[in-house]
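Can you keep this structure in mind? I'll have questions shortly.
Just one protein chain is left out here, and the rest sit where they should.
Up next, chain A:
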Amino acid sequence: MSNLSAIFKDHKAFIPFVVADDPDFDATVKNVVALAKNGADIVELGIPFSDPVADGPVIQSADLRAFKADVHTETVFDIVTAVRKETDVPLVFLTYLNIVFKYGYDAFLKRCDELNVSGLVIPDLPYENRGEIVPIADKYGIDIIPLITPTSGHRIKMIAEAATGFIYVVSSMGITGERNEFFNGLKDLVTEIKKYTDVPTAIGFGVHTPQQAQQMAGIADGVIIGSAIVDIVAKKKQAAPAAIETYTKQIREAVDQSPAKV
C-alpha cells in the first residue's frame, strides 16, 4: 500500500491528468511541474494506448499526438525520471491493461516503485481480474486504484472493501470528456461506498469548471480533472504551463472552499 490515502486526510484533493508525451517530452515535464507547483495533490499521467475505449475524443487526440512524438512505454518512464528531478508530487499512471501486461506486471511495477509512482488506474481491469496484478503491486507497495460507477450497484461492496489508495468514482455513464450533467445519485453512491471502507473517494469524468470541482469536492474526498487540462495542453501549446498554472490555482481555490464532508 502506498501513502496515497494519507493525502486526503486533512483536505480535499485535486487530481489533474495529462497524457505523457503530449505533445512532446519537454512539454509534458513542464506541464506536470506546473500542476504540482500550483496545487495538485496527485498528478495522473496517462500512458497512451492505441485503442483507448474508455476515453472520449479529447484524450484520444492527445494519445495520437503522443504517438506522433513516438511515445513508448520507456519514454513515459523517462518523463517521470525528468519530473522527479523537479518535484516529488505523488504520481499515478492511467493506462490500459495491455500496456502493463506486455511490459510484464512485475517489471512494470518495479519501475513504478523505482520512480516513486504510487498507483495505477486501469479502466479495463475490473474487480474480477485484480488478482492478476494486485499481489505483485502489493509487493512493491503500489495501489491499483479501482473504479466505481453509477451502474456498479451490488458490486460496490466488494470493490470498496478491496480498495487501497483511493477510489475513482465515475461521475456518469459513458466515456471521458467534458460534460454539464452528472449522475444525480452521486451523493448516495459515495455514501454507500463509505459504508464499506475508509479509503478516500475522488470523482472524475467530465468535471471541467471550478464550480463543478467545488460541487464534486463537496460530495467526495477529491476531484479528478482530465479532458479539460488535456484541452489546455492542446490549445495553448508552448503557453500551456502558464495556462495550467492559472487553471490549477482556480480549481485549487474552488476545491478548498468546498463544504466540509457531510
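In the analysis below, a residue touches a chain if its C-beta (ideal position, glycine included) is under 8 Å from a C-beta of that chain, and two chains touch if they have at least 3 such contacts; residues count from 1.
The rule we apply is simple: contacts and distances are computed from a predicted model.
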Undepicted complex member, UniProt protein name, chosen from "ABC transporter permease", "Tryptophan synthase beta chain", "ATP-binding cassette domain-containing protein" or "dihydrouracil dehydrogenase (NAD(+))": "Tryptophan synthase beta chain"
Contacting the left-out chain in the complete assembly, out of A:Asn3, A:Thr81 or A:Asn98: A:Asn98
Residue of A:Ile42, A:Leu147 or A:Ala240 touching the missing chain in the full complex: A:Leu147
Candidate in contact with the missing chain, chosen from A:Arg155, A:Lys194 or A:Lys236: A:Arg155
Candidates A:Ile175, A:Ala217 or A:Ile244 - the one touching the absent chain: A:Ile175
Sites on chain A contacted by the missing partner chain, in the whole complex: 49-51, 53-54, 60, 67, 72-73, 97-99, 101-103, 123-129, 146-155, 159, 170, 173-175
